[in-house]
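Structure first, commentary second.
Removed from the display is one protein chain of the complex; every other protein chain stays in position.
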Amino acid sequence: MSLEIILRSGLATGTILLFAAIGEILTELAGIQNLGVEGMMLLGAMAAFKTALATGSPWLGLLAGIAAGGLLSLAHALVTIHFQADQVVSGLSLTFLGTGLALVLGEGLTGQNAPLIPNVTIPLASKIPWFGRIFFADLNLLVYIGYLLIPIAWWYINKTRPGMHLRAVGEKPAAADSLGINVYGVRYFYTFVGGCLAGLAGAAISIAISPGWYSNLTTSGQGWIAVALVIFAQWNPMRAALGGYLFGMLRRFMLDLQGPMLLFGMRNPFFYNHNLVFFLQMMPFLLTIIALVWGSASARRQRIGAPGALGTPYVRGERG
Amino acid sequence: MSAPYRLRIQKRTEEVPRWLPMATSIGAIVLAFLISGVILAIIGGDPIRTFRYFYNAAFGSWGALSDVVVKATPLLLIGLGCGLAFRMRLWNIGAEGQFYMGAFFASLVPLVPLVDMQTTPRFVILVMMALLGMLGGGLYGFIPGWLKAKFHVSEIISTLMLNYVAVFWNNYWIYSEFSDAGFQMTPMFPKSAWLPRLADYAREVKAFSGITLHLGVVFGIIAAFIIWIIMTRSRWGYEINLIGDNPQAARYAGIDITRNVILVFMLSGALAGLAGMSEVSGVVHRLQERISTNYGFSGVIVAWLAKLNPFATILVSFLFGALIVAGREIQPSGLYFFIQGTILFLVISSDVLLRYKIELVRTAPEAVK
Partner (left out) sequence: MTITPQEQINAVEMRDIVLRFPGVLANDHVNFTLRRGEIHALLGENGAGKSTLMNILAGLYKPESGTIKINGERAVFNSPRDAISRGIGMVHQHFMLVPTQTVTENILLGLDKPGFIMRLPRYDQKVADLAEKYGLKVQPDAKIWQLSVGEQQRVEILKTLYRGAEILILDEPTAVLAPQEIQELMETLRLMVQQGKSIVFISHKLNEVKQVADRLTVLRKGKVTADGINLEDVNKETLAELMVGRKIIFQLDKKPHTPGEVILEVQNVSALNNRGLPALRNISLSLRQGEILGIAGIAGNGQSELAEVITGMRPCQGKILINCQDVANQSPKRAIDQGTAHIPEDRTGVGTAPGMALTGNMIMKSYDHAPISQKWRISYTAAREFARNLKEKYDIQAPSLTTQVNKLSGGNLQKVILAREISCGPKLIVAVQPTRGLDVGAIESIQNLLLEQRDNDAAVLLISEELDELLDLSDRIAVIFEGELVGEFPSTEADLKTIGLMMTGELRRQE
């Protein structure tokens, strides 16, 4: 067990989570709750894998994964924005739909090897002692894209005009509408972006970071963890990324706990009684709940909340 | 040259016609099958043959029908529980986990064993198992309910996380303490812990031989009836409806929301737990790693499709039971998930028709009053 490996593992898993979480942050800031992230991730993973396999190009696979997530999210957008259906149920239904579709179209892909997005080492940065070896050497390209996405997302949301419009639409759509902002258009757009990022997260799994297609074990609940991360992060991309990286590190740590005979100088219970591993496997999920409790309580204290209009369909001229 | 008629979409002001909700649900199901047929055709399958096979597999014989009911039983119980929770806008997606916990708790009776399995009357054993099953599910439902009431934690995420936890919990016990000679399942329960099946009476009635329909379905039907009475005739049902419609108004009327959130979640979990008991006692006769074919999630869809009505839930659960039975042999296996997701998606899309009406109107200028 080494800190270096845990950190690097955290970066890899965290990248997947942060793509999906930042996508959902954007969607929710516009006022739409998309619980179909898990389905979109799986669909993106399948599409990326299948396309990469078929065309021999991981880049086309990446594009396919992004497109798959985006297209599925358009269904959610249509139903929740134009038809004003309940956003929770719509998201759930798309999780089933996306998962099912991914499984159906992904028949026979298990066990195959698709061309992957390569690992890259950043030339100068990787020379930094210790730091450089961990954060800039021999990591998947998508990890670095993740590094860039975090500040860009934060800056876009808080410091640009479209970001201001985005926040207004999610907070008080009536105000935005009365000033000529196309509320429906904004919501469609960011739902689509969120879906694309979820698809990207899926592609990051199957053709980059945890290569392969293992039917629905490919995502194993990470989409849901991303949704929980959004709440924990209080809709802040930086916090979401931090949470994602921490989560990834935790995962790796749990895995490492099982290996050695001696743990911190004592008999390692997980080595001697293998079945105890199940309790370790529970930990990520229990910790997510604890993080939510903490996140909700802290948000309440600071009076930061969800975007004011989250989950409520907007109809022009409807009085309270 | 403009058309003499055009479509006008308007918000409904009068009440929705009674037949419309059911019609939209049925329409959604039909459309979902059509779409699945198209997808099947695209990937090279033969839709017509597949659907005919579906039909035979589900309805072709008494044995098949009995299988349908057996599969429908847990869906019915879970659908009822979820329907109750959804009425209060509590999204209990954790039925899967509550199912496993109920199965686990119920299995404690024969596994520990909690009573002597040879001398205790079967009736007592089964009642104990049922009560424990409900207790297990109820306790597991208490957790997300309490988290939501006290800490405003999103129940969608907490129940989903708890699903995974329950499966791991179950795994631990069946891999270690209760394992059957190292296999990943417990030993088979003694006959006294089995829910009676029609097949048990094969000697008296020849036709019953091989029919696996078990008592669990009776639990479901009774539960449906009880839930219906609660929702339409009781004070508690009125409170639940009020909270679901407008929690602020319920608070204003003096109703204790915290207490009701926890109670409803517990009842919802208890029903899922009972489903778990019914499955291990009536079908598998042991505790093993996979005792649910995603009943928890399918139950959510059943509840929504039945528009939260207990009696409609019976019908819909049978339909989905038929889907499961027919889909067992179907490749690709993901199709089952897909059809479910499509049905749900189409149902909620069609709900728009309940809020707006579409009319054909003349574009000629009208005289204004």
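Chains: A and B, in written order; residue numbering restarts at 1 for each.
Everything that follows uses one rule, which is that a residue touches a chain if its C-beta (ideal position, glycine included) is under 8 Å from a C-beta of that chain, and two chains touch if they have at least 3 such contacts.
What you are looking at is a predicted structure, and each value in this text was computed from that prediction instead of being measured.
*Asks:* Just one of B:V124, B:A207, B:A249 or B:I358 touches the chain that is missing; which is it?
*Replies:* Residue touching the absent chain, from the options given: B:A249.
*Asks:* Considering the whole complex, which of A:S178, A:N273 or A:S298 touches the chain not shown?
*Replies:* Result: among the candidates, A:S178 touches the missing chain.
*Asks:* Determine which one of A:A168, A:I207 or A:L310 touches the chain that has been left out.
*Replies:* A:A168
*Asks:* For subunit A, which residues touch the unseen chain?
*Replies:* 159-162, 164-165, 167-168, 171-172, 174-182, 303, 308, 316-317, 319-320
*Asks:* Please output the residues of subunit B touching the missing chain, sorted low to high.
*Replies:* That gives, for subunit B, the contact residues 10-15, 233-238, 241-242, 245-246, 248-256, 365, 368-369.
One rule holds in what follows: only the chains that are shown with their structure count from here on.
*Asks:* At what distance in angstrom does the C-alpha mean of subunit B lie from that of subunit A?
*Replies:* Whole-Å distance between the two chain centres: 29.
*Asks:* Which residues of subunit B touch subunit A in their complex?
*Replies:* Per the touch definition, subunit B meets subunit A at residues 39, 43, 91, 93, 147, 151-154, 156-158, 160-162, 164-165, 168-169, 171-172, 175-176, 297, 300-301, 304, 331-342, 344-345, 348-349, 351-352, 355.
*Asks:* Using the touch rule from the top, collect the residues of subunit A that touch subunit B in their complex.
*Replies:* Touching subunit B from subunit A are residues 35, 39, 75, 79, 83-86, 88-90, 92-107, 215, 221, 224, 227-228, 231, 273, 275-276, 278-279, 281-282, 285-286, 288-289, 292-293, 296-297, 300.
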